[in-house]
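Let me begin by handing over the structure; questions about it come next.
In this view, the complex is presented without one of its protein chains, the others remaining in place.
Order as written gives the chain letters A and B; numbering starts at 1 within each chain.
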Amino acid sequence: MTTPDRTRHLLTLENLGRERILALLDRAAELRASWRAGTLPPLLAGRTVVNLFFENSTRTRTSFELAARRLGALVVNFDIASSSTSKGETLEDTLATLEAMDADAFVVRHKENGTPARLAAHARRASVLNAGDGNHAHPTQGLLDLLTIRDRKDRIDGLTVTICGDIRHSRVARSDVHGLAALGAGEIRLCGPGALLPDAQDFPQCRVTDDFDAAVEGADVVVMLRLQKERMENLAGFDEATYFARYGLDATRLARARPDAMVMHPGPMNRGIEIASDVADGARSAVLEQVANGVFVRMAVLDVLTRG
Amino acid sequence: MTTPDRTRHLLTLENLGRERILALLDRAAELRASWRAGTLPPLLAGRTVVNLFFENSTRTRTSFELAARRLGALVVNFDIASSSTSKGETLEDTLATLEAMDADAFVVRHKENGTPARLAAHARRASVLNAGDGNHAHPTQGLLDLLTIRDRKDRIDGLTVTICGDIRHSRVARSDVHGLAALGAGEIRLCGPGALLPDAQDFPQCRVTDDFDAAVEGADVVVMLRLQKERMENLAGFDEATYFARYGLDATRLARARPDAMVMHPGPMNRGIEIASDVADGARSAVLEQVANGVFVRMAVLDVLTRG
Partner (left out) sequence: MTTPDRTRHLLTLENLGRERILALLDRAAELRASWRAGTLPPLLAGRTVVNLFFENSTRTRTSFELAARRLGALVVNFDIASSSTSKGETLEDTLATLEAMDADAFVVRHKENGTPARLAAHARRASVLNAGDGNHAHPTQGLLDLLTIRDRKDRIDGLTVTICGDIRHSRVARSDVHGLAALGAGEIRLCGPGALLPDAQDFPQCRVTDDFDAAVEGADVVVMLRLQKERMENLAGFDEATYFARYGLDATRLARARPDAMVMHPGPMNRGIEIASDVADGARSAVLEQVANGVFVRMAVLDVLTRG
């Protein structure tokens, strides 16, 4: 398997490079301005984008779909449950079949790390966009988080960013860290219950702690991750209330961060578990800006990769 | 919860007012003429309509989808089963997320009364269109029924309209009655087996009876409702044959109505249970006109509410 071409595919932000990341953020901001001015051109007219979601995610799929269709692309939501893949066809044959129908890009979500890379290695001409694979990467989430921080803070350089929750299983944390490090964040702190913290060597750039109060202290940005209910059941000694008490972000805890600290969450949120409702809905929350930017970042990625 | 804005949302025909209802019917007729002349303009180009169907209804969803897309809107069918809502996200957060992606209108069907109103109260900018909630309202069905009657009869004023079937659980009956009353129908008769009749105070405008022969006598319009199989099983002493004998519309019974009486049904029909096939397919039946008008009424509602 050859290394996939970074100018054709987007598989991870790791080692993507500062320049390439900044170019995508700048393009997203340009497309956002065009959309809001009502002057977005149909840059992808005649192109076909296929959503290949092997894990449910209406939110991310809809964001990609709106991005592609607003740029004039034709989008096919490939229904995995009733597809040839479920009839024993290899994933590579499904990809080759859809490429033979002149698909230009595949948006892939899969529970196993590396599936998008495997498909990218097999694609003859089409682009592969990773929409989340296992706990490996979710690069468009990373990009939209970077854009949202840059919108509010005017920079990434030197910022202190705290990410809290189930870091061990989180592709969002990984892509955020790769993006933040590439753009020169000052300190990245990872926090969560011990059982949900990552192996230390996975995040050499970061400070890792299970003390949330300390992790929030003086932060410019606090990113809260969704806690999957199944994980909580495996956390000895935790229930929703104890989790919220120790790792939930409420106004008191947020007061430890900088006065102008911003709060983020990739959604969907568990209100009252990892985040208090007044924080989620407060002036410091950038949650809905993240969602809005998601569409523009995906437009930029589709535009840059397929029209390159 | 504030009262939702009637110029932005369509939640019920109750108290909507004669002028507003007539404006929607007139707009539907205009759009119908444009469509049939091949000159329908893409009035909703650049707009995004989200179908949020928490109950299955391919018929109604397809009607809304065709209405929106023929006007140039981009339509997203939000898949509830695989959505964040099923991951514990609140419905309000799902709405806010989709609004952040610049959704302009939500078409909502839900088994609980009031869900569309609840979402309308929460929407910051988007329109909410009720596509049926519990037994509360189905306003576009009411509007398409009014348009279909007006097409054939040239008026609503003074007409005698009989609605027969499971009135108690029917949102169609409620929206029909609200619309007919607003436009001055002469007499509205509600008929069905006792267990399926509504509480008297729910329909102060109507004559309620369990005698179908009497209810049909001299009617200008006969609206037959679909009987859900589950309901019949709970009706003591009824099976399909006895239901049809007492509350089914066949040619003999229809002969009691006016010679030019028209027959309606919101579909899907149970032939041989609430309606005889020869009546359903006969010259007096306006069933397919109702379906056709459904698309135009939904176009009108989308146009008037989102473009104001």
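Keep in mind that, in the parts below, a residue touches a chain if its C-beta (ideal position, glycine included) is under 8 Å from a C-beta of that chain, and two chains touch if they have at least 3 such contacts.
None of these values were measured; they are calculated from a predicted model.
Asks: Counting contacts across the full complex, list the positions on subunit B that touch the omitted chain.
Replies: 35, 38, 56-59, 62-63, 65-66, 69-70, 229, 267-271, 288-289, 291-292, 294-295
Asks: Provide the residue numbers of subunit A that touch the chain removed from this figure.
Replies: 46, 48, 74, 76, 78-79, 82-84, 86-90, 93-94, 96-102
In this section, only the chains that are shown with their structure count from here on.
Asks: How far, in degrees, do you have to turn subunit A to put its CA atoms on top of subunit B, rounded to the nearest 5?
Replies: For the C-alpha superposition of subunit A onto subunit B, the angle is 120 degrees.
Asks: How many angstrom lie between the CA centroids of subunit A and subunit B, rounded to a whole number?
Replies: Centre-to-centre distance between subunit A and subunit B: 41 Å.
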